[in-house]
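Shown here: the complex without one of its protein chains, the others still in place.
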Amino acid sequence: MTKSPARRLLAAIHTLEDALLVLVLTVMVVLAAVDILTRTLDTGAILWISPALRVMVLWLGLLGGMVATRSREHIAIDLVNRLAPARVAQLIAVITSAFATFICVLLAIHGHAYVELAREFGDVAFGDVPAWPLQIIIPFSFAVMAIRFAIQTLESLYYGVTGKTAPADEADDQEANA
Amino acid sequence: TLKIATLAPDGTNWMKSMRAAADQISAETDGRVKIKYFPGGIQGSDKTVLRKMQIGQLSGGAVSAGALGDIAKEAQLYSLPFTFRNQQELSAVRSEFDHYITDAMEAKGYVVLGLTEGGFAYLMGNKPLRTKADFVGTKVWAPEGDVVTATVFQKAGIEPIMLPLSDVYTSLQTGLIDTVGVNMTASIALQWHTKLTHVTDLPLLSLMGTMIVSDKSFSKISADDQAIVRRVMKDTYAAMDSQNTKDEEGARQALQNSGLTFVELSDADKATWQQLADETLAELASKDVYPVDIYKKLQARLTELRQGQ
Partner (left out) sequence: MSILVPLILLLLALSGTPLFVVIAASAIWGFYQTDVDLMVMAVEIWRIAEMPVLIAIPLFTFAGYLLGESKAPQRLVRITDAFLGWMPGGLAIVALVTCALFTAFTGASGVTIVALGALLVPALQKSGYPERFNLGLVTTSGSLGLLFAPSLPLILYGVVAQQMSLDTPVSIDDLFIAGLLPGALMLVALSLYSGWVSRNAERDHQPFDKAEAWAALKDVRWEMPLPFLVLGGIYGGWFAVSEAAAITALYVLIISVLVRREIPFKKLVVVMRDSMKLVGAILLILAVSMASTNYMIDAGVPEQIFGFIQQHVSDGFTFLLLLTVFLLILGMMLDIFSAIVIMIPIILPIAVQYGIHPIHLGILFLANMQLGYFTPPVGMNLFIASFRFNKPVMELYRATLPFFFILLATVLIITFWPGLSLGLLGGGE
């Protein structure tokens, strides 16, 4: 099956995200184990590991949030959609996605301002590591989530207005990127 | 309204006098200046509180002097290891040296409303800890982000386990740590003393509490009202000093009553600790953690005081 360039770009981005997620998680498992080893073997613990692990928790959470936004797998109460007919549900989805876009944009903008502030004040995360490069995941992830919610808004609008159903190969894409 | 956050829990004597001060300020300014407290660390760690002051969510905070080290290294002046041998020495130099801290903070945009002595940190563990050798195999806690404490222990040849305050009790319970450095009042308040048996009777470093308010919030108050706030807080903090000293004495008695052993050190042991402190100071100086010149002045003054006795 041939794919449009846009699709390919999207697939590439997904692969990149997955790779980053897998990398951070793997590093985290290994580092956490190293931390215990050095401590028990009395070779002297490595002081930066535990704060670094905590930052990784935030990174994993936000990266996970980005990935979950692709397929809109967020924790939500889906009451109205289950009661409403399909066409109405699509239009409700327009509203909720647009609202999510708006909030994520706000979080990204103010997250960015916060990172700038941390940079200006020279905040330190641990040891000699400055905080701002680690904090940049906050505006970045919410910006990506905003873009994804925006795309979903347009999609829902299109399918809601035209009454067409979403193409099935979208689901296949999700699997193909595994 | 001034919004002030602190790690100290509600209901403590300390919070009671803070609330009394707030009432007095409100009365004297005819309700123009109100103070709202956020006790118990609900606004986050000292670091988070400082950040929230910068973005204007909070006006101020009652934080440890150590937490201000990132803003002005002068704040570390009294918090270096083995500087003072007892509370009297610290009290004696305050009138002469406090202004270095307050001036440095004001230059960075913070008004220091109060500076108080929170007693000394003592080593507490589950066996007598006299020499370096006694530390082999101990698991020592150091507060997260506390460079000074961490460096002392590293010089003693141990890697401290850095944990936030909230994890210490559980970690003592499960044995992840077995040695802490803490003042006597807090060791009882946090109930750590129930998991410990020995106190090394040597003051490690003095713990100072500060109350700071950001210029941004303070300048919203009229000059007259500012003067009232400064005066009432200053008086409250001064009264706190003597209360804290009494509390520490009481806590020492309570620890003895509950069966903890106080371990005396020989002069030789004390000398090795002093050497450790000197190495620590040298390393911290190279990292520019504290104001070296002012600290030398402080030490000279202390030497004079000791000779005078």
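Just so it is clear, A and B label the chains in written order, and each chain counts residues from 1 on its own.
Keep in mind that, in the parts below, a contact is a pair of C-beta atoms (placed from the backbone, for glycine too) under 8 Å apart; a residue touches a chain by one contact, two chains touch by 3 or more.
Predicted model only: the values in this text are computed from it and were never measured.
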Handout entry: For the chain not depicted, the shown chains it touches
Key = A, B
Exercise for the section: Decide which residue listed in A:11, A:107 or A:151 touches the omitted chain of the complex. Expected result: A:107
Problem - Of B:170, B:242, B:256 or B:274, the residue in touch with the unshown chain - result: B:170
Practice task
Against the chain that's been left off, what residues of chain A make contact? List them.
Solution key: 18, 21-22, 25-26, 28-30, 32-33, 35-36, 50, 53-58, 60-68, 72-82, 92-93, 95-96, 99-100, 103-104, 106-107, 110-111, 113-115, 117, 125, 134-135, 138-139, 178
Completion exercise
In the full complex, chain B touches the hidden chain through residues 3, 9-13, 38-45, 47-48, 51-52, 55-57, 163-164, 166-167, 169-171, 173-176, 189-191, 194
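Convention: only the chains that are shown with their structure count from here on.
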Problem - Separation of chain A from chain B, taking each centre as the mean of its C-alpha atoms, in whole Å - result: 40
Problem - chain B contact footprint on chain A (complex, rising order) - result: 39, 44-45, 47, 50-51, 114, 117, 121, 123-124, 126
Practice task
State the interface residues of chain B toward chain A in the complex, per the touch definition above.
Solution key: 51, 54-55, 70, 144-145, 150, 159, 161-162
